[in-house]
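Have a look at this one.
Missing here: one protein chain of the complex. Every other protein chain is in place.
Right, chain A next:
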Amino acid sequence: MSPDTKPILSVDKLVKRFGGFVALDGLSFHAAPGEVLGLVGPNGSGKTTAINVISGLYAPDGGEVAFDGEPIGGIASHKLVHRGINRTFQVPKPFMSLTVRENVRVALAYGHIGGTPPALDALLDEYRLDAVADRPAADLNSAQQKMLDLVRALATRPRLLLLDELAAGLNPAELHWIAERIKQLAAGGMSIIVVEHLMGFIEHITDRVIVLNAGREIFEGKLAAAVKEPQVIEVFLGGEHAA
(Lines give C-alpha, C1' and ligand atoms only; values in the text may rest on other atoms or scores of the structure.)
Protein backbone atom coordinates (compact mmCIF):
# COMPACT_ATOMS: atom_id res chain seq x y z
CA MET A 1 0.00 0.00 0.00
CA SER A 2 1.36 3.39 -0.89
CA PRO A 3 1.50 5.68 2.14
CA ASP A 4 -0.90 8.23 0.67
CA THR A 5 -3.75 5.73 0.14
CA LYS A 6 -6.31 6.04 2.92
CA PRO A 7 -7.36 2.65 4.30
CA ILE A 8 -10.97 1.72 3.59
CA LEU A 9 -11.01 -0.60 6.59
CA SER A 10 -9.14 -0.28 9.84
CA VAL A 11 -9.36 -2.80 12.60
CA ASP A 12 -8.00 -1.60 15.89
CA LYS A 13 -7.35 -3.80 18.95
CA LEU A 14 -10.43 -5.87 18.17
CA VAL A 15 -11.60 -8.26 20.90
CA LYS A 16 -14.22 -10.98 20.56
CA ARG A 17 -14.98 -13.50 23.28
CA PHE A 18 -17.21 -16.55 23.24
CA GLY A 19 -17.83 -17.32 26.90
CA GLY A 20 -14.36 -17.87 28.33
CA PHE A 21 -12.74 -18.35 24.93
CA VAL A 22 -11.01 -15.30 23.50
CA ALA A 23 -11.27 -15.63 19.71
CA LEU A 24 -9.90 -12.19 18.92
CA ASP A 25 -7.43 -10.74 21.38
CA GLY A 26 -6.54 -7.24 20.26
CA LEU A 27 -6.34 -7.79 16.50
CA SER A 28 -5.24 -4.74 14.47
CA PHE A 29 -4.80 -4.34 10.73
CA HIS A 30 -6.02 -2.24 7.85
CA ALA A 31 -6.98 -2.72 4.21
CA ALA A 32 -6.74 -0.27 1.34
CA PRO A 33 -8.87 0.14 -1.79
CA GLY A 34 -7.61 -1.97 -4.69
CA GLU A 35 -5.60 -4.22 -2.39
CA VAL A 36 -5.85 -7.97 -1.91
CA LEU A 37 -5.00 -8.73 1.69
CA GLY A 38 -4.54 -12.28 2.94
CA LEU A 39 -5.49 -13.40 6.43
CA VAL A 40 -3.54 -16.55 7.26
CA GLY A 41 -2.97 -18.51 10.41
CA PRO A 42 -3.56 -21.94 11.91
CA ASN A 43 -7.05 -23.25 12.63
CA GLY A 44 -8.69 -21.37 15.48
CA SER A 45 -6.47 -18.32 15.11
CA GLY A 46 -9.48 -16.05 14.59
CA LYS A 47 -9.56 -15.49 10.82
CA THR A 48 -13.21 -16.33 10.30
CA THR A 49 -14.19 -14.60 13.54
CA ALA A 50 -12.49 -11.45 12.26
CA ILE A 51 -14.54 -11.64 9.06
CA ASN A 52 -17.71 -12.32 11.01
CA VAL A 53 -17.18 -9.23 13.15
CA ILE A 54 -16.31 -7.03 10.16
CA SER A 55 -19.42 -8.20 8.29
CA GLY A 56 -21.68 -7.55 11.27
CA LEU A 57 -22.52 -11.13 12.23
CA TYR A 58 -21.02 -10.59 15.67
CA ALA A 59 -20.70 -7.41 17.67
CA PRO A 60 -17.15 -6.82 18.93
CA ASP A 61 -16.47 -7.03 22.67
CA GLY A 62 -13.72 -4.46 22.51
CA GLY A 63 -11.65 -2.40 20.11
CA GLU A 64 -12.95 -0.84 16.96
CA VAL A 65 -13.69 -1.57 13.32
CA ALA A 66 -13.85 1.48 11.08
CA PHE A 67 -15.05 1.51 7.47
CA ASP A 68 -14.54 4.72 5.46
CA GLY A 69 -13.28 6.22 8.71
CA GLU A 70 -16.56 5.58 10.54
CA PRO A 71 -16.95 3.05 13.36
CA ILE A 72 -19.11 0.11 12.25
CA GLY A 73 -18.71 -2.35 15.14
CA GLY A 74 -22.08 -3.86 16.06
CA ILE A 75 -24.00 -2.45 13.07
CA ALA A 76 -26.44 -4.96 11.52
CA SER A 77 -25.18 -6.89 8.51
CA HIS A 78 -27.76 -5.62 6.03
CA LYS A 79 -26.80 -2.03 6.83
CA LEU A 80 -23.12 -2.83 6.29
CA VAL A 81 -24.06 -4.41 2.96
CA HIS A 82 -25.70 -1.12 1.98
CA ARG A 83 -22.52 0.74 2.96
CA GLY A 84 -20.43 -1.48 0.71
CA ILE A 85 -19.24 -4.51 2.66
CA ASN A 86 -19.99 -8.05 1.56
CA ARG A 87 -18.61 -11.54 1.96
CA THR A 88 -18.75 -15.21 1.02
CA PHE A 89 -19.01 -18.08 3.48
CA GLN A 90 -16.60 -20.93 4.17
CA VAL A 91 -19.50 -23.32 3.68
CA PRO A 92 -21.51 -21.64 0.94
CA LYS A 93 -24.96 -20.53 2.04
CA PRO A 94 -27.19 -20.03 -0.98
CA PHE A 95 -30.99 -19.97 -0.74
CA MET A 96 -31.35 -23.65 -1.57
CA SER A 97 -34.94 -23.85 -2.83
CA LEU A 98 -34.67 -20.71 -4.94
CA THR A 99 -33.20 -20.82 -8.43
CA VAL A 100 -29.74 -19.40 -9.07
CA ARG A 101 -31.31 -16.44 -10.80
CA GLU A 102 -33.69 -15.81 -7.88
CA ASN A 103 -30.78 -16.06 -5.45
CA VAL A 104 -29.04 -13.20 -7.20
CA ARG A 105 -32.26 -11.22 -7.70
CA VAL A 106 -32.70 -10.94 -3.93
CA ALA A 107 -29.30 -9.29 -3.64
CA LEU A 108 -29.93 -7.07 -6.66
CA ALA A 109 -33.23 -5.87 -5.22
CA TYR A 110 -32.13 -5.38 -1.62
CA GLY A 111 -28.37 -5.13 -1.70
CA HIS A 112 -27.71 -1.51 -2.48
CA ILE A 113 -29.24 1.90 -2.20
CA GLY A 114 -29.26 3.99 -5.37
CA GLY A 115 -27.11 3.49 -8.46
CA THR A 116 -27.68 0.99 -11.24
CA PRO A 117 -27.45 -2.64 -10.20
CA PRO A 118 -25.07 -4.84 -12.19
CA ALA A 119 -26.67 -6.81 -15.02
CA LEU A 120 -27.84 -10.20 -13.77
CA ASP A 121 -27.12 -12.22 -16.89
CA ALA A 122 -23.66 -10.74 -17.36
CA LEU A 123 -22.79 -11.64 -13.76
CA LEU A 124 -24.02 -15.22 -14.16
CA ASP A 125 -22.11 -15.52 -17.42
CA GLU A 126 -18.93 -14.16 -15.91
CA TYR A 127 -18.96 -16.65 -13.03
CA ARG A 128 -20.03 -19.63 -15.16
CA LEU A 129 -23.50 -19.98 -13.72
CA ASP A 130 -25.44 -19.17 -16.90
CA ALA A 131 -26.11 -22.82 -17.72
CA VAL A 132 -27.66 -23.49 -14.31
CA ALA A 133 -29.40 -20.12 -13.94
CA ASP A 134 -32.89 -21.60 -13.68
CA ARG A 135 -32.02 -24.58 -11.49
CA PRO A 136 -32.56 -24.56 -7.73
CA ALA A 137 -29.36 -23.73 -5.86
CA ALA A 138 -29.64 -27.11 -4.09
CA ASP A 139 -28.79 -28.82 -7.43
CA LEU A 140 -25.43 -27.05 -7.72
CA ASN A 141 -22.09 -28.68 -6.88
CA SER A 142 -20.03 -27.11 -4.14
CA ALA A 143 -17.80 -25.11 -6.49
CA GLN A 144 -20.86 -23.68 -8.20
CA GLN A 145 -22.43 -22.86 -4.84
CA LYS A 146 -19.26 -20.98 -3.94
CA MET A 147 -19.50 -19.00 -7.15
CA LEU A 148 -23.17 -18.28 -6.40
CA ASP A 149 -22.16 -16.99 -2.96
CA LEU A 150 -19.62 -14.75 -4.68
CA VAL A 151 -22.08 -13.52 -7.31
CA ARG A 152 -24.65 -12.80 -4.59
CA ALA A 153 -22.02 -10.70 -2.84
CA LEU A 154 -20.92 -8.94 -6.05
CA ALA A 155 -24.52 -8.11 -6.95
CA THR A 156 -24.52 -5.66 -4.04
CA ARG A 157 -21.52 -3.78 -5.52
CA PRO A 158 -19.26 -4.08 -2.48
CA ARG A 159 -16.20 -1.89 -2.01
CA LEU A 160 -14.85 -4.28 0.60
CA LEU A 161 -15.20 -7.98 -0.17
CA LEU A 162 -14.37 -10.67 2.38
CA LEU A 163 -13.68 -14.11 0.92
CA ASP A 164 -13.72 -16.93 3.46
CA GLU A 165 -11.90 -19.94 1.94
CA LEU A 166 -13.28 -19.40 -1.51
CA ALA A 167 -10.53 -21.53 -3.06
CA ALA A 168 -10.89 -24.63 -0.88
CA GLY A 169 -12.21 -27.52 -2.95
CA LEU A 170 -11.65 -25.92 -6.34
CA ASN A 171 -9.58 -27.80 -8.93
CA PRO A 172 -6.33 -26.27 -10.30
CA ALA A 173 -7.96 -24.88 -13.44
CA GLU A 174 -10.76 -23.30 -11.41
CA LEU A 175 -8.21 -21.94 -8.94
CA HIS A 176 -6.24 -20.24 -11.65
CA TRP A 177 -9.40 -18.81 -13.17
CA ILE A 178 -10.83 -17.48 -9.90
CA ALA A 179 -7.44 -15.99 -8.94
CA GLU A 180 -7.49 -13.91 -12.13
CA ARG A 181 -11.06 -12.80 -11.42
CA ILE A 182 -10.13 -11.71 -7.88
CA LYS A 183 -7.15 -9.73 -9.17
CA GLN A 184 -9.38 -8.05 -11.74
CA LEU A 185 -11.90 -7.06 -9.08
CA ALA A 186 -9.11 -5.53 -7.02
CA ALA A 187 -7.75 -3.75 -10.07
CA GLY A 188 -11.18 -2.11 -10.33
CA GLY A 189 -10.63 -0.56 -6.90
CA MET A 190 -12.30 -3.13 -4.68
CA SER A 191 -10.59 -3.96 -1.41
CA ILE A 192 -10.49 -7.72 -0.93
CA ILE A 193 -9.64 -9.70 2.18
CA VAL A 194 -8.94 -13.37 1.59
CA VAL A 195 -8.95 -16.03 4.27
CA GLU A 196 -7.25 -19.08 2.87
CA HIS A 197 -5.22 -22.15 3.72
CA LEU A 198 -3.81 -22.68 0.22
CA MET A 199 -0.51 -20.82 0.44
CA GLY A 200 0.16 -21.03 -3.30
CA PHE A 201 -3.11 -19.30 -3.96
CA ILE A 202 -2.37 -16.67 -1.29
CA GLU A 203 1.09 -16.08 -2.75
CA HIS A 204 -0.40 -15.68 -6.19
CA ILE A 205 -3.14 -13.17 -5.45
CA THR A 206 -2.29 -11.17 -2.33
CA ASP A 207 -0.33 -7.97 -2.10
CA ARG A 208 0.19 -8.40 1.62
CA VAL A 209 -0.67 -10.90 4.33
CA ILE A 210 -1.51 -10.66 8.01
CA VAL A 211 -0.50 -13.75 9.97
CA LEU A 212 -2.78 -14.43 12.92
CA ASN A 213 -2.17 -16.55 15.96
CA ALA A 214 -4.47 -16.88 18.97
CA GLY A 215 -6.57 -13.90 17.97
CA ARG A 216 -3.87 -11.34 17.23
CA GLU A 217 -1.56 -10.46 14.37
CA ILE A 218 2.03 -11.69 14.59
CA PHE A 219 3.24 -10.61 11.18
CA GLU A 220 2.33 -8.15 8.47
CA GLY A 221 3.95 -8.00 5.05
CA LYS A 222 4.68 -10.16 1.99
CA LEU A 223 4.02 -13.86 2.30
CA ALA A 224 7.58 -14.58 1.11
CA ALA A 225 8.92 -12.63 4.09
CA ALA A 226 6.42 -14.23 6.46
CA VAL A 227 7.77 -17.73 5.86
CA LYS A 228 11.22 -16.58 6.99
CA GLU A 229 9.90 -15.11 10.22
CA PRO A 230 10.76 -17.41 13.17
CA GLN A 231 7.54 -16.64 15.03
CA VAL A 232 5.44 -17.55 11.98
CA ILE A 233 7.36 -20.80 11.47
CA GLU A 234 6.88 -21.69 15.10
CA VAL A 235 3.12 -21.14 14.90
CA PHE A 236 2.71 -23.16 11.72
CA LEU A 237 5.29 -25.90 12.12
CA GLY A 238 6.10 -26.04 15.84
CA GLY A 239 8.95 -24.67 17.93
CA GLU A 240 11.70 -27.07 16.81
CA HIS A 241 11.58 -25.74 13.21
CA ALA A 242 12.15 -22.13 14.18
CA ALA A 243 15.87 -21.51 13.90
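In the analysis below, a residue touches a chain if its C-beta (ideal position, glycine included) is under 8 Å from a C-beta of that chain, and two chains touch if they have at least 3 such contacts; residues count from 1.
Here is the rule we use: contacts and distances are computed from a predicted model.
A.B. asks: Can you pick, from "Amino acid ABC transporter", "Multisubunit sodium/proton antiporter, MrpD subunit", "Putative spermidine/putrescine transport system permease protein" or "Sarcosine oxidase subunit alpha family protein", the UniProt name of the chain not shown?
C.D. replies: "Amino acid ABC transporter"
A.B. asks: One chain is left out of this view; which of A:Pro7, A:Pro60, A:Pro94 or A:Pro118 touches it in the full complex?
C.D. replies: Of all options in A:Pro7, A:Pro60, A:Pro94 or A:Pro118, contact with the hidden chain holds for A:Pro94.
A.B. asks: In the complete assembly, which of A:Ser10, A:Thr48 or A:Asn86 touches the absent chain?
C.D. replies: Among A:Ser10, A:Thr48 or A:Asn86, only A:Asn86 touches the chain that is not shown.
A.B. asks: With respect to the chain omitted from the figure, which of A:Lys16, A:His30, A:Lys47 or A:His112 is a touching residue?
C.D. replies: A:His112
A.B. asks: Specify the residue from the set A:Val40, A:Val100 or A:Ala153 that touches the hidden chain.
C.D. replies: The missing chain is touched by A:Ala153.
A.B. asks: For chain A, which residues touch the unseen chain?
C.D. replies: Interface with the chain not displayed, on the chain A side: 55-57, 76-78, 81-82, 86-87, 89, 93-98, 102-103, 105-107, 109-112, 149, 152-153, 155-156.
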